[in-house]
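Comments concern the structure below.
Missing here is one protein chain; the remaining ones are kept as they sit in the complex.
Chain naming follows the written order as A and B, and within any one chain the residues start at number 1.
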């Protein structure tokens, strides 16, 4: 088991290195003078320029810049942004919002997706199953921002049930509507995965053996169908937390949520390279962390891996 | 060993030959019309309701793209501010946008860009994925390690953020790039981060096929590894990839719209559903003139639904045992 975790951790290192390198390279390939981006329109002398370049390691070769960035990133020192605020502070402010949003979306997705998926799977090809198939297909077909606008219009503007936008002083309640919107696409996937998994497991040999033991249907489903079916679903949900955070860009934009997606989007449009790279690095780290959590969960749920 | 007394119900019984006629051992059925698996799948596909719904949608879409003039006589690029939000009138069934362009005409002409992105991205991703996945799975060793690690790395980077970064970089480097240039950029950005999914799937399928006995039989005949890979392994591993590719075609169309909505997909000069929807956001916020949004949104949703349904139908046809997964 210890070796299993150690190996997962080892495999994570090249992934994190590679991913940050790609983003770093992409951002710094961007034409234009980063120093000019930084100081804006003020005219500066060559000595000031050199000083800034030295401060931001811009005078060093690209690879060295990347390594220095990584070194600082290890201590969560991401440098400062255009307005002189440390990027780490910006992220620290935005991160909890997005994390809350993503966890809420995940909860919605898990409860509804698993609940409806189990019912559909147990009554495979029944009317409920068929209507769920249709509903999930439609959910997948409509772009998330259209859903976002419609929900905003209907529940926010017309019905007044929810805040139209979230803004700086966010609360859990105000995040509910964006969380529902964010959850929709992955809810469809979770539902279908659960359904398939349950329907497949119902046909498994060991389920028939459980019935042959004289277990009532309720116990067969609980002990032998559900637990086995949930292994792939739980792992899917785990990785999904990372994707949800990264995918929040659109939802955060629509509902004006001061989260990490908005931060990244603004930074990209303003050309604040340090912020962009830092945010993506944090996202990659979250993804890597969640993959690790999923691997552990997997091992916890499936003894075949635990003892491997 | 058994006792000699025969108990009731267990006396010696021999069925009459008339009732249990003896058939030849392992006789070859003579009434079989030979059909390859692909042909059988096609037969099942033709019986599928989902397939016909998707076929109608996709065919309709193809006609719209090929002959947009059949559906509208208005010019999608022609806008007159004086007609801003003018209600529907003869020849303009859904009225006008804020800029005074014909909503219906823009939706009809917008199909081309959206579908082009979907189709081209799918092509690039499928080719990349099949080649890299097949090579990784079949040859194994360090090639496999290299490709698999690369796939891991690209999967770790969030797709949407990564595309935003890539497109914003290219925007700066190549600001004026015309219709196909713009399409190309979006295709490139999406493909760059979407290929690992197909690679992983293909690799898994190839690993499975590779271990089957007919591959060994082919090697024993004297077929080279390359011949084995191309003639036996890849064709047998394609089925699941085809399903994923069809469904991702729809997903890529949605992704393009999302990027355009963020202002980083196709430039505003290109007529596309994503751009129309992006332009429509102010109207939606105010709750007025909603046809500006719902006409392109419906077109887009229908299109995506068409491809997802096709994927589902193909999945069922290729794998009848796992009906409706």
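We take it that contacts are C-beta pairs under 8 Å (C-beta built on N, C-alpha and C of every residue); 3 or more make two chains touch, one makes a residue touch a chain.
Note that contacts and distances are computed from a predicted model.
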{"item": "Omitted chain, identified by the protein name its UniProt record gives, among \"Gas vesicle protein GvpA/GvpJ/GvpM family\", \"ABC transporter ATP-binding protein\", \"NADH-quinone oxidoreductase subunit J\" or \"2-hydroxyglutaryl-CoA dehydratase\"", "value": "\"ABC transporter ATP-binding protein\""}
{"item": "Residue touching the undisplayed chain, where the options are A:157, A:176 or A:215", "value": "A:215"}
{"item": "Residue numbers in subunit B that touch the chain omitted from display", "value": "1-3, 5-17, 19-20, 22-28, 30, 32, 34-38, 212-214, 216-223, 227, 232, 235-236"}
{"item": "Residues in subunit A touching the chain absent from view", "value": "3, 6-7, 203-206, 208-217, 219, 223-224, 227-228, 231, 301-304, 307"}
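Basically, only the chains that are shown with their structure count from here on.
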{"item": "Touching residues (chain side subunit A, partner subunit B) in the complex", "value": "11, 14-16, 18-19, 22-23, 26-27, 29-32, 124-125, 129, 133, 137-138, 140-146, 149-150, 152-153, 157-158, 192, 196, 199-200, 242-243, 245-247, 249-250, 253, 261, 264-265, 268-269, 276, 279-280, 283-284, 287-288"}
{"item": "Interface residues, subunit B side, partner subunit A - complex", "value": "149-150, 152-154, 156-162, 164-166, 168-169, 172-173, 250-251, 254, 257-258, 261-263, 277, 281, 284-285, 287, 293, 297, 300-302, 304-305, 308-309, 312, 322-325"}
